[in-house]
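Next up is a structure, given as structure tokens.
Apart from one protein chain that is not included, each protein chain of the complex appears where it belongs.
All chains are identified by letter, namely A, B and C, in their written order; residue positions are counted from 1 within each chain.
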Amino acid sequence: MILENKSKAKELKDDFWKSKKITVTTGKITDETQENSTESMGPTLKPSVTDLREWDMKLLERYTPFYAPFCDMCCLCTYGKCDLTGGKKGACGIDIEAQQARFVLLACCIGSAAHSGHARHLLEYLIEQKGEDFPIDMGTNIDIEAPIMRVVMGKRPKTLGDLKDALDYLEEQMVHLLSACHTGQEGKSIDFESKALHAGLMDNLGKEIGDLAQIAALNMPKGGDAPLVELGMGTIDKEKPVVLCIGHNVAPGAGIVDYLEDQELEDDVEVCGICCAALDITRYNPGAKVVGPISKQLKFIRSGVADVVVVDEQCVRTDVLEEARKNKACVIATTDKICLGLPDLTDEDADKIVKQLVNDEIEGALILDPDKVGEVATRVALKISKDREALKKLPDLQEIQEMAKECNQCGWCVRVCPNNHPMMEAVTSAAEGDFSKFQELYENDVCYTCGRCEQECEVDLPLISMLTKVSEHYTKDEKFNVRAGRGPVQDVEIRKVGAPIVLGDIPGVIAFVGCTNYPEGGEDVAKMAEEFLERNYIVVTSGCGAMSIGEYRDQEGNTLYERYRGDFDAKGLVNVGSCVSNAHIPGACIKIANIFAKKPLEGNFEEIADYILNRVGACGVAWGAYSQKAAAIATGINRWGIPVVVGPHGTKYRRLFLGRTDQPEKWKINDLRAGEVIDGEPAPEHLLYAAENREEATVVIAKLCIRPNDTSKGRQIKLNHYLDLHKKYFGTLPDDVVKFVRTEKDIPITYKKEVLKLLEEVGWEPKALPQEPSLMKFREEKASDKGDSK
Amino acid sequence: MILENKSKAKELKDDFWKSKKITVTTGKITDETQENSTESMGPTLKPSVTDLREWDMKLLERYTPFYAPFCDMCCLCTYGKCDLTGGKKGACGIDIEAQQARFVLLACCIGSAAHSGHARHLLEYLIEQKGEDFPIDMGTNIDIEAPIMRVVMGKRPKTLGDLKDALDYLEEQMVHLLSACHTGQEGKSIDFESKALHAGLMDNLGKEIGDLAQIAALNMPKGGDAPLVELGMGTIDKEKPVVLCIGHNVAPGAGIVDYLEDQELEDDVEVCGICCAALDITRYNPGAKVVGPISKQLKFIRSGVADVVVVDEQCVRTDVLEEARKNKACVIATTDKICLGLPDLTDEDADKIVKQLVNDEIEGALILDPDKVGEVATRVALKISKDREALKKLPDLQEIQEMAKECNQCGWCVRVCPNNHPMMEAVTSAAEGDFSKFQELYENDVCYTCGRCEQECEVDLPLISMLTKVSEHYTKDEKFNVRAGRGPVQDVEIRKVGAPIVLGDIPGVIAFVGCTNYPEGGEDVAKMAEEFLERNYIVVTSGCGAMSIGEYRDQEGNTLYERYRGDFDAKGLVNVGSCVSNAHIPGACIKIANIFAKKPLEGNFEEIADYILNRVGACGVAWGAYSQKAAAIATGINRWGIPVVVGPHGTKYRRLFLGRTDQPEKWKINDLRAGEVIDGEPAPEHLLYAAENREEATVVIAKLCIRPNDTSKGRQIKLNHYLDLHKKYFGTLPDDVVKFVRTEKDIPITYKKEVLKLLEEVGWEPKALPQEPSLMKFREEKASDKGDSK
Amino acid sequence: MNERVIPWQPTVIAGPKQALLVTPETAEMMIVKAKRPLMVVGPLINDSPAQVLASKITEKWNIPIVSTGDAFKSLTEAGVPSKSYGLVEIVNLLKDPDWKGVSGEGNHDLVLFIGVIYYMGSQGLSTLKHFAPHVKTLTLCKFFHSNADASFPNMKDEEWLKYLEKLAKID
Partner (left out) sequence: MNERVIPWQPTVIAGPKQALLVTPETAEMMIVKAKRPLMVVGPLINDSPAQVLASKITEKWNIPIVSTGDAFKSLTEAGVPSKSYGLVEIVNLLKDPDWKGVSGEGNHDLVLFIGVIYYMGSQGLSTLKHFAPHVKTLTLCKFFHSNADASFPNMKDEEWLKYLEKLAKID
């Protein structure tokens, strides 16, 4: 191992909580030193790009990056393009491995920047509204309000203003990381990966800042129970004027809701949302409605139901203006991220903007003031919805049948579909009056209306419109629900579940997060969630995943939210909220290390991550991950020692982190209490894994919840689920169960005989359970190291 | 024009020079308000991403983005790849135009981040060395020490510590800009471009901060005359131990120079550099030697002359470790940007590191402390250079001839060469004992040793080694010089040349900057510089361009630096320094607007840029631009209204800004004094232009120095050069001269008859000269606008 | 351009290196020449005639099968023995020249792919193309796989099954 040499405490000059940065900003001098004395600080406060490199190398040595180049060439500078096949290096000297890693870093930087940019603007807006001194109070059940910040910054933020320092730090790190993507900078893939992991950590931090700010300032749920809110295109009352919000920033949506309240128009206008903005608006006001995940975007716009489309940031179709104009809907852009070439009317009089929009004098408007957005969007919707009524009507099915007859069966719609869905079949069936195939594509967003088939169609069939309109006829009752995002996991909950999780009695915490680039539709996610809920796991969710889960009903017609409670406990289905709320997932794991195991947080990243990796049976699932944000989120989660499973499209991110079970030396761990190096098991086996289908994923997820620290009882429980599921989906017991049995006590009763037989076949020998499994150095080593460097 | 609505002054909350940010950091409360009172502030202090959008749209309307897609697909998210040909949109809705613009923004963000990351680390290091209070004193000849910061931040930095706020601001902007590259954010190409222009401005600002910090703290030349320093591989004494620095950050190089001085080893060790680090080390200590530009990298490493290779950041071959190990040179990495998988020995004892390196116990070392780098690099070089002597020797030419005979003439080396240089011919001639073709490739870096041919060669010929070794035999005297980087243009100089430049008596300021991705070698740049120097232009240069110019000798054997003085005046050849010193080029233009025209700077971006666009005949030339930094630099320069010419490879950046001379309505300008809209001429005709060869470029550059504000005398002078050069390279007068003649007085005497004839042919009519040509609104309009928005 | 050799999902086109188009005859030659071939069977052909044909091909030359996704179950039910791996796991192992192979006799020199999700297969083939020069890849799907070393062309079901039959036939 080439990286054993650095473990010094950060020098004092970097310790910004000390005298240097005490500001008189708000008239008071905050003295943080009392509460966070330097003595209690761990070695990596405000870690620089290289400070956690040693930890990263430990992870990367075991979970070697696996690259699947998405392109053989590099086109990043004018020396190129360079052909990197056959081991050839580019003109700058880079090889294909480092190039893939560079692209991963770039994606993580972009993703992380999306969250942080969002957090920065949100924070600025909320400070403007509430003041710098507005307290961050998560209620009596939460003391550790910002676990990630505590670890990374060594700080507890008491006011909105306190969050700024963390953003400053984060932005500085981001520029360094992005810089490394420049031609002629980093040259080794593992160092790109270490930087990607840092970008992921920054992503996690940025999200925490963003969600904390909005929870505190907008009084969103603070981890308590949250109400069910309406979900689905069928919940929108088409008779009313409809304002649709798309994106991630709650501010414009909140502006609309506030305006409606002020004007007492709540009952006259429908406010609904797509993507995380929807979830966050309902956290602000549960009366708003969630149309659905990102996959609903084009469908809903094409349906013509929305009179005004308000876009803020992230995951908004870039052709939203063109699409909205097709059915005379008005578009209001509200952030610097998405300006769409529209005139900036932020300082214009609202009357005038409304007039210009209503009279089609302008294509749309850029309004950077959320309150003004609220007023303009509402007033425009009220004015134009009557005239747009015809556009919301359903066309004749006959008409669609006629169109479908023009298909020449070239098959290209199927070939260009990311999932090769049978669009041609749907069209040709429709030509014969059978619309069921269209409906099959429609349900559960099997077709997520990316529009590629339509773009390709040689005879220019408006396939998405056809899909949408057909399905409106058949899908009468698209009414579902989702539990409003409840925000963080409370300390009290952790106190209750910390031990069962660490010991293995609760078999695992599984988080279904992220986007909807599903190979076969959202039902797969819901079914996985159901499977694990039934099996006593804690299931966490957020973002589009949370919505997909809400779109699924069991045979009794109930959604999972109706069937399972929302608390963080066995059989709990916990919707933390939007994308930024994902921060609470590593947050909960961090809290376990602190509350249950008393690990100090401040500046103590490595010890916390090591604890999580070896003891907290958590697993992230981003089944439809598509975005750079998802890349950053997963990579950040990985750095905390939490494995993540992605769907088959995830291979297009170009990199996974895979373990090798055939190499026992990679699984050696230090038993810190025993002071011995021991043979560990491959637990967790992979850090970032792509599964080919739901069946495989389900089994893998169960396996990835196993941890070296499991007690025999816990291991029994975990193995029992793993064996069950393997039997269910593969028909047999898994060969590799033998790797996870340390003593006979680990064997689940139900499978005792079979497993014993397997053990015998491989000449298994029992071994002792580790007392304190870890990748960290033994305590004496560390001490002497420190002596060395002085 | 859809964007006429926003011109409000920034609200006070954004005015961070006021009370909010007054810090007690260093014990004293700095009161900036006296000096920079809010009254004198322009409308765009600390501009946000959208604040200068209106100006951008003015530029983009006239200089429409021209896209040359480098790839038909997008591969940025897991929905993809998406095929964007034939007007098809990707799964996120983006079209090919927006996708190209997004890629440009991404490149500009990466480039800008490279400069800012560099500036941040440098500043941290210098503050650690000299303290936050270390004064920024540019000497008596410079009052406007930081023109870009003045405009953007409304601030004059007095100490190193003062520079931090600007970096904080910049980093925040960068995160917002990068965020916009995320899938599903910005959707219109012009808005991506506006953001790219903002990224360019951040780049310019970051560079200014970096260079200012190092000039002040390391006492580099402050715009006065600077000595000539040695340049060229032939200047390195191979008998001595050789330490080679590659990159851009002066800190490790300074560490080495300091150590040598401390130990009185200056005469025993050769310190030399490649790329900008070389230039900056000589600004710190003119005794160091410059090997040459980036194109020398692989050649010099292959030559075996360097015992220790110290890499810092940017433009370093990513395979430097592998290449250096081939001839047993040691590599020391020194920044987080380039870690190369090496062990971090920053906290290790120097003795131990030296031992490990000398004994090959480690592959190389990462040392993040510049002083320790100084010691380790020197001591290692002293220890290993004797043993490496054999490696520095030249092989037999016979041997090379034998190798060359193995060539099977497949021709692929030529096809994969970025410039299709005749490598095969060189090899086949060498096989017959004629090495002259190799030498032709070698001289002036015609072959810039990117190594692609070697990577491709089917019979694995070590082509670069062959090239290097052959040429060492023949190129006896590779000794040149370059004037050490002199840093900023002094206010006193501006006072002298401001009027002649604005009026046109000095025909132009031409800046040859940047990298060496030249189509035909560095001589082309030197020849262009020579041509304009002879013609009385001010020629500015920096970075690798400055080195390429130094590698050229005229028939008398003199370099241009020997023939021309270094002051910023007609016939001056001004090497401002390294890449970060490029900030002084827009800086000089800004100063003209302020010192000569009394335009206030603070928060007054648009007026300053408008002034430069219409009055300051400056033109940037990045003939070999290859990097993302170059993209950011050029785009930043463009936002100030300064046109840039790139070489043919520049088309691979995917976007240019081209004007249309056939559309007179695009050239209308406001004569602010006359209060009239008048027909302007296409001056400057393009904002970002790619020329196919030197001949075309030379003519275009001359034309791009024309400005609406030229007096008739000035216009005569400028046209005279334009016509001369056109005649020289195209054989005739240019047709479009008629566009630039406003009155007969504009016609150069020498060409009077011919031009009059041309004028007659097109039915030319004289028109009045504008008094105050501008793209800004008339003053009354502005006033009433302000009234409106209240 | 020949419609049959445009990657089936056209944008998986990755660069200058493209698969060789093969017929059943050339495929057979490749298999015969191989010392330690391996067949990877994905879940896309679960319970289909193609799966039967694939297993016949493996029987003919005594090629071990790796099943991916949940193909294991369907194969087992059809009485065809296989070892189950995740697609990315098996690819990860294949790229290590020192891996012992599914039979413990050393890594494989030829890997046949069939029934793997197209785009995920394409990514796995890309890994092998770049990082496993010691492994040749041959795809037997009805899709042209440009990232393989050799691939069947794009075909309709009927022609494809004929291709597979030809390859499976014992003559």
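Just so we're on the same page, a residue touches a chain if its C-beta (ideal position, glycine included) is under 8 Å from a C-beta of that chain, and two chains touch if they have at least 3 such contacts.
Only a predicted model underlies this, so the values are computations on that prediction, with no experimental measurement involved.
One chain is not depicted; across the entire complex it touches A, B, C. Here the missing chain is touched by one residue of B:Ala570, B:Leu656, B:Ala683 or B:Ile717, and it is B:Leu656.
Of the candidate positions B:Asp56, B:Asp83 or B:Glu208, contact with the hidden chain is made by B:Asp83.
Although one chain is not drawn, the whole complex shows that of B:Val49, B:Ala691 or B:Leu719 it is B:Ala691 that touches it. Residue-level contact of chain A with the missing chain is found at 73, 80-83. Seen from chain B, the chain kept out of the figure touches residues 66-73, 83-87, 96-97, 415-416, 418, 420, 519, 648-649, 651-652, 656, 658, 660, 662, 689-693, 695-696, 700, 729-732, 734. Touch with the hidden chain on the side of chain C covers residues 1, 6, 10-11, 13, 15-16, 18.
One rule holds for everything that comes next: only the chains that are shown with their structure count from here on.
Averaged C-alpha coordinates give centres for chain A and chain C that are 34 Å from one another. The distance from the centre of chain A to the centre of chain B, with each centre set as the mean of the Cα atoms, comes to 39 Å. Each chain gets one centre point, the mean of its Cα atoms, and the points for chain B and chain C are 50 Å apart. In chain C, the residues touching two or more other chains are 10-11. Residue positions of chain B touching 2 or more other chains, listed in rising order: 80-83.
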